[in-house]
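Apart from one protein chain that is not included, each protein chain of the complex appears where it belongs.
And then chain A:
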Amino acid sequence: MKSLNRKLFRDIWRLKGQMIAIMMVLAAGVTLFVLTMSNYESLVVSRDRYYERNRFADVFAGCKRAPRSLLDKIAAIDGVQHAEGRILQEVTLDVPGLSDPATGRLVSLPPNPASGLNKPYLRAGRFPRLGVDDEILAGEVFMEAHGFQIGTRINAVINGRAKSLHIVGTALSPEFIYVLKPGTLFPDNLRYGVFWMNEDSLEASLNMEGAFNDVTLKLARDGSADEVVFQLDELLEPYGGVRAIKRRDQASHWYLENEMQQLRSAGWFIPVMFFGVAVFLLNLVIARLIRAQREQIAVLKAFGYASSEIGFHYLKFVVVVVLLGNLVGIAMGAYLGSGLVKVYGTLYKFPELTFLLSARTLILGVLVSGLSSCLGTLSTVRRAVLLPPAEAMKPEPPANYRPTFLERLGLGRFMSVQMQMIMRNMERAPLRTFLSCVGIAMATGLLVLGRVNVDALNSLIRVQFETIQREDMMVTFYEPNNYRAFYELQQLPGVAVAEPLRSVGVNMVFGQHEKQLSLQGVHHVPRLRRYLGKDMSPISMAPEGLMLDRFTAEKYGIRPGHTLTLEVLEGSRPVIRMPVVGLVEELIGGGAYINMARLHEVLGEDRTVNGAYLLVDEPHWDSVLHRLKETPKVAGVTIADAALKGFMDTIAQSLLIMNLFNIIFAGIIAFGVVYNAAQMSVGERSRDLATLRVLGFSRAEISDILLGELALVTLAAIPFGLVLGTLMAHGAIADLQTEQFRIPFALSTRSYAVAVLVVLLSALISGLVVRRRLDKLDLMAVLKTRE
């Protein structure tokens, strides 16, 4: 080994504490990068393979009932490669062991499922036999949630008739990677499942022979989705067509894509912050090292080492830290990444979700961390190395101190000598003090940012389930019913409050924009399902005019006062023109709202209902649910609490783990910054401090000077960190706002407190570590060193 490299390793060994601290910060960044990117890639690859093999469709459209002959016309649309008609039907299920009714989505299987689109992936058992009308495939998540075996029978109410269904196999589908009941917030695999049934059986049960109510298309390679959607809508319109959607709006795909995009943006943003802090710390250490080794540099130059060789020598410190940091980070990232993939595997169902750590991710991680570190320290190394050798030979001139800003203001006499030393030292190296502050602020900010998910989720749940959805259950009917059906529900023993539900699908037209949404009828002052105004408090429904959810309004530039055209998509399909009189804050979904009486009026109907919201006395829950299960009209019952509990159980552990990691990672930053700043101060000022000891200052007093400076920097940084964290959290939440979900921004006092506590604790620990060094200060040796 070259002697210069020996020097390198011995210097690194001497500085191991600081080097490890920096390496950890860098490793944390690499870990997060590898963790998120590997998972992103694993999801992309698994999804694409799945979509390809199981022929996931490109366009989806529903209708009421269209003849199969129409499929030829659809297939003939320019750009369509393959069109498949099928039957989709939501049915009520009576599931063994479950008191409340569940909802099943029945999907028809073509005679030869292997050749169709959205092919189910058979996980266990077999496909239903042709000609046997009670055999079904069940979605894997439903089976797992209930712990059912193949062979289990469940009862369904199909088209008003009870039917016993025999589960002969379990399956997955590219259409249902994420299984969520439409209109709900969280997956509830106990009460919602997907099932596949032979086409002829389903046709017979629903009187749909020779017809379909859903069509999916595969586009030709050069097919234009927009053009196809337009023509498909035209063809389906006479058959009660609901506007077609492209793959990107398909629910399961959309959730998965959303998750992946979040993963990717977090995978860049957060590691880059860590790399930034690492670069700053490396700069500190390298600059200090070079200052301390001025004369060694001069000697090397005197003996003919070129500036480039010396520069490279110091850059190698960075390279070693980068390599070690990457080694640790990649190992940790791969380990945690393979764990995270398993978590994703429970939320998103793939035939196989294999952990993939590509060379691309590794190279990118090493490159980004390595280049930022090297480029970030290059100027420090260069400046030092270019020092002429004759000048480097002379000891560095004494540090230039002057009275601080506060002293110039005349406040000096109020400060102790120690305080003056602290302040002057901070003011002498303003950039370093500032960057230390930035580093600690970043750590604080990251902690705050890490808490926003939990807080926002809690707030979302609170607002949604305490303020908006005050009902215990939402009952939906298969089709619009007259008011008698509502009375029947209201009269059920145990129902304390009932409120009718009436909504119709409409196509909203505003200028050139068109958008399908649901138009809800709302009572003047609703008691159960309420709607919120701008300040998140419940509002009353005006007798005239429309209200619109704010997200949709903003998306299309609609403001109160604008007039909208709504084409109703059912019944006699009337067209309504009405002004917007206000905006509604919705967290899930969204749509247009109109006074209930006015809705009946424009639809020309007599108090028709689609369902009801019910508030049920606790002791009567089971009996009410039982009665609902037996009511043929009822298509589904949604129980908010149940879904919520199930979901929280699923993600609670992940959230807990994420939180722990966040604390560890942010703690590493805080520790790294404070520890390095402290070591630096001891190194630079050990002579001063030893002199003070000789003059009679106690250990505690000199510790005060050093640690006081760190405490000041930490305390000054924390408020900025809290602000920074809040801003980043706002950004992160804004990033999560989508058409399906609006997450309310929330950060609890507790979260801020956790952030402050973790940072203070990290600072305290590093302060104590450095204090030990200070206590061991060798007075004689320090005073003799010539610097």
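The rule we apply is simple: a contact is a pair of C-beta atoms (placed from the backbone, for glycine too) under 8 Å apart; a residue touches a chain by one contact, two chains touch by 3 or more; residues count from 1.
Methods note: contacts and distances are computed from a predicted model.
Trainee: According to its UniProt record, what is the protein name of the omitted chain, chosen from "L(+)-tartrate dehydratase subunit beta", "ABC transporter ATP-binding protein", "Tetratricopeptide repeat protein" or "Acyl-CoA/acyl-ACP dehydrogenase"?
Mentor: "ABC transporter ATP-binding protein"
Trainee: Please pick, from A:Asn155, A:Asn258, A:Ser307 or A:Gln418, the residue that touches the omitted chain in the full complex.
Mentor: Final answer for the missing-chain contact: A:Ser307.
Trainee: Which one touches the absent chain: A:Ala114, A:Ala162 or A:Ala390?
Mentor: For the chain that is not drawn, the touching residue is A:Ala390.
Trainee: Give the residue, chosen from A:Glu257, A:Glu295 or A:Glu427, that touches the chain omitted from the document.
Mentor: A:Glu295
Trainee: Can you work out which residue in A:Lys7, A:Lys218, A:Lys246 or A:Lys645 touches the chain that's missing from view?
Mentor: A:Lys7
Trainee: To test your reading of the contact rule: which positions on chain A touch the chain that is missing from view?
Mentor: Touching the chain left out of view, chain A contributes residues 2-4, 6-7, 10-11, 14, 295-296, 298-307, 388-390, 393, 786.
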